[in-house]
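Then we have chain A:
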Amino acid sequence: MSVITRILDKNVVKQLPKRAAAYYSNKPNIEEDIGEFRVLYLKTSKAQAFTKKKYQKPEVLPPRSNEMPVDQNWGNVWPGPRTFHPATVPLPLRQGYVSKGSPPDKYANAELMKIPNFLHLTPPVIERQCAALKKFCTPWPKALSNDELCEKHFPFEVISSNYCHSSPSIRDPMARIVTIKFKLNDLKFDEKSRDKYLRLVGDRYNSETGYVTIVTDRCPTQKQNYDYAMYLVTALYHESWNVEAWEELKTEADMEKYIWENNESKKSVEKLFGKNSEDIAESKQYANAVINFMNEGESDYTLANYGDSVRILLGLPAKTNVL
Partner candidate 1 sequence: MLKVVSKEVLGARLPKNIRALCVATHSQKFRTSEDKPSYHSSSNSAQYYKIPQDIRNQLFAHGGIPKSYNIQTKSFAETCLMVREPSLDIINCIKSIDYSKPVNRFVLYGKKGSGKSLALAHVVHYGLETGHLILHVPWVGQWMRYCKEYSNSELKPGNVDINLDAANWLVHFKTQNAHVLSNADLVIGQDYVWSKREKTQKGAHILELIEHGISRVKYASSCVLGLCMEIKELSKKGKCKTMVAIDGYNGFFYPKTRVYTEKKEMVPPSKVTVTEGFLEVTKFDWNNAVCVLTVDEIASAKEDQLSHMPKYLLGKEGFEHLDPFIPVAVNEYTDKEFTSCMEYYRERKWVQPAPGQDEELSFLSGSNPYKLMQICAGL
Partner candidate 2 sequence: MALVKTLANLKSVQILTNKLAALSVVQQNGMSMYPPYYINPIFKKDAQVELFENGEAQKLAHIPTKAALIDQTCSIYYDDDIRLFRNYIMRSGRKSLARELLDKAFEKVKRSQLEKFHKAKTEEDKNKIVLDPREVFHMAVDNCKPVLFLTPIKRGGVKYQVPVPITEKKSQFLSMKWLIEAATDKERTVHFPEKLAYELIDASNNTGRVVKRKQDLHRQCEANRAYAHYRWS
Partner candidate 3 sequence: MRTFAALLAARGARKETSVPYQEILPLKLKQRVSGKGDNSSDVCCIQEMSLMLACFKLNEFDQSLCSKEVQNFSKCYQGHLQTKQKQKEMDEKGILRMGERNLSHKQLNKYLRKFPNI
């Protein structure tokens, strides 16, 4: 107990006067209550003469969103695409990540302005626009119920794009491009003309789908490009039926296909048996195997096929399947 009293004595009792002084000094000063005493300045100083005018911030109006009724027509407030504006959007949005504290709000938040927004394409707005457009649409012809029918009656597919947007010019350079698509089989060809057509068309023909695609974009307007495409289609068709004099000079090396009759293979078989190939019983299937082998390229399958036919031709026993 004595320890405590000693400590108390040391810390508290000795400091009591100080504390008391501090206590009373906190009391309100009586003189101050009367008011400020005017001072008479006899000598004007420079500092006194010039008082800096305080900068007044221009008054900022409260955001427009405060006045908005909650059942307003939003499509009228935000009719078209536009960068985000905090005062117009009545949502307490926030964006950004800070490690401590809350994310920054929408005012002066550049991040919100950077990202795209769909404020002009809210569901009710889209609905309204669709409804407005509807009266300009005609019903789909009933006869063209499926894709096959469409393709049958309209084998020619013309694809072009029109653009409508709010740039200074109403023309878009992309609008001039015209693409024409049709199936090659819809054109009537014989073997030779078809071959020539394919050579003329080049990589515009897709052998997997059977479509020819012609893209024209060299003229300045869509109309011109369309006309040019039509011209191309016609010209290509008729040109492929033409036969030029030099086309007769085609040799074996220029052939795109292997034709057994024209080749060394036939000669050697004839020489081997000493008679015409028509007289050799097995020559037919041998010829087929060689043609296959040559046209489809070398693979284990075609080669084995070739081997088998040679065995039959030469009268050798078929390949024994060991195992």
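Points to keep in mind about this one:
Following the convention adopted for this analysis, a contact is a pair of C-beta atoms (placed from the backbone, for glycine too) under 8 Å apart; a residue touches a chain by one contact, two chains touch by 3 or more; residues count from 1.
The candidates were selected such that all candidates are chains of the complex that A comes from, given by their letters.
For clarity, every value in this text was computed on a predicted model and none was experimentally measured.
This complex pairs chain A in touch with one listed candidate out of 1, 2 or 3: 1.
For chain A in complex with candidate 1, the residues that touch the partner chain are 264-265, 268-269, 271-272, 286, 290, 293, 298-300, 303-304, 306-307, 310-311, 313-317, 319-320, 322-323.
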